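A protein chain is absent from this complex, but the other protein chains hold their places.
Our next item is subunit A:
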Amino acid sequence: MTLTTKSPDSRSTLAQRGGSARADRIFSWWTLGTGLLVLAVLGLILITTVREAWPAFDAMGPRFLTERIWDPNPATGDAIFGALSFAYGTALSSLIALLFAVPVSIGIALFLTELAPRRLRGPAVTVIDLLAAVPSVVFGLWGILVVAPALVPVYQWFHDVFGGVPVLGSLFGQVSSGRNFMTAGIILAIMVTPIITSITREVFSTVPRADKDAALALGATRWEMIRGAVFPHSFGGIVGAVMLGLGRAMGETIAVALVIGGSTNITANLFAPGNTMAAVIVQQFGESTGTYTAALIGLGVVLFAMTVLINVLAQVIVRRAEARMKGSR
């Protein structure tokens, strides 16, 4: 028997075939190269942005992170660049977005994988994917022209009803306009829903039939089957989907810039106008010079760091959960 195809009568039948060995080498170099390229691009982004932002970091020191005042053109004295209120706005608007988007997305994904009739699934998926294809500026314009004005009476109602309640009331404070943290959060929620939906849907569809059968055979209802078989299997994937959604929400720029109201506010009041790091950059970059520009790039560095931090955290959570399931603990 011979292992080569080119020279059937050759004795050295165990020698590597030249062509495929070369292809294999090229393949491994190619994949290694592309892998390293990602790291290189990330590293370069970090290095150049930190360098560009350095004048602002140098002028402000650690206060860049702890200072809530952002005053590029003060009447007297030096300009003050504090990222805190924008970091707060980024965190708050993203949190609101996830609060709305995660349950809705998981619901849609479950509907599509477990409940929807087969012929409805295709079209429904297409519609949701189309939602992801809408440009963010369109969402922003829709938000500022339609959603924000429409929500003012709703916000007002919440303020009137819950405004006096201790603790809870601080969330539903004075309504100045429709452009605020809440509106930004809602628009972001609509924008990240397709991403979270499509990933969780993929994850749910990988749950083995055997696991679902096991639950059903014990007399589980559909919901009990989902809780017992689908969720435990999908935990890591759901966290991953939420993290991708969060990344999108934190980095979203133009839509948020249009609907969040643009002010340096750190308040529990969801109906107050605020700003996010990404939105400030796009609003002010054009008119900035010198240290001002550096400070805006500095915001980008902080945003980048926050995103990386959250992703690392999520990976730790997923790994621990998976390790527990596999029984290594």
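A few notes on this one:
Keep in mind that, in the parts below, a residue touches a chain if its C-beta (ideal position, glycine included) is under 8 Å from a C-beta of that chain, and two chains touch if they have at least 3 such contacts; residues count from 1.
We adopt the following convention: contacts and distances are computed from a predicted model.
The complex appears with one chain absent; UniProt names that chain "Phosphate ABC transporter ATP-binding protein" among the candidates "Phosphate ABC transporter ATP-binding protein", "Quinol oxidase subunit 3", "Multisubunit sodium/proton antiporter MrpF subunit" or "Citrate lyase acyl carrier protein".
Check A:59, A:220 or A:244 against the missing chain and you find that the one touching it is A:220. Interface with the hidden chain, as seen from subunit A, comprises residues 118, 208, 210-221, 224, 228-229, 232-233, 324-329.
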